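Removed from the display is one protein chain of the complex; every other protein chain stays in position.
Our next item is chain A:
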Amino acid sequence: MANSYYDPADLRKFGKITEWSEEIGNKFFDYYGKVFEEGALSAREKSLIALAVAHVVKCPYCIDAYTKDGLQRGITKEEMMEAVHAGAAIESGATLVHGVQMMNKYNKLSM
């Protein structure tokens, strides 16, 4: 066993999850592949969304994968960083909007 929770080499083995549960594993990869095809959004736009979400869910494998994917698509580092900020802004906004709950509770409990 590896002595750390995350090993970059494990990303290559992602496909192996189907070995222990073939049907739903394959369904997932079919779905995944379909999602990232060109559609109403371009594959390029979806790659940037994936990169932003990868940061929000703090998945190191996804960050590696979608940084590389972006490079392959010719996406610039400025575009990538803006996408990360978009994700970070929503995430911090999600925290801060709870401040309203805090304010409500504070006001309710205070005389």
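Convention: a residue touches a chain if its C-beta (ideal position, glycine included) is under 8 Å from a C-beta of that chain, and two chains touch if they have at least 3 such contacts; residues count from 1.
Everything that follows uses one rule, which is that contacts and distances are computed from a predicted model.
One chain of this complex is left out of the view, and of "Spermidine/putrescine import ATP-binding protein PotA", "Peptide ABC transporter permease", "Radical SAM/Cys-rich protein" or "Alpha-D-ribose 1-methylphosphonate 5-phosphate C-P lyase", the protein name its UniProt record gives is "Radical SAM/Cys-rich protein".
Here one chain is not drawn; of A:Lys27, A:Lys68, A:His85 or A:His98, the residue touching it is A:Lys68.
Those residues of chain A that touch the chain absent from the view are 8, 12, 42-44, 68, 71-74, 76-77.
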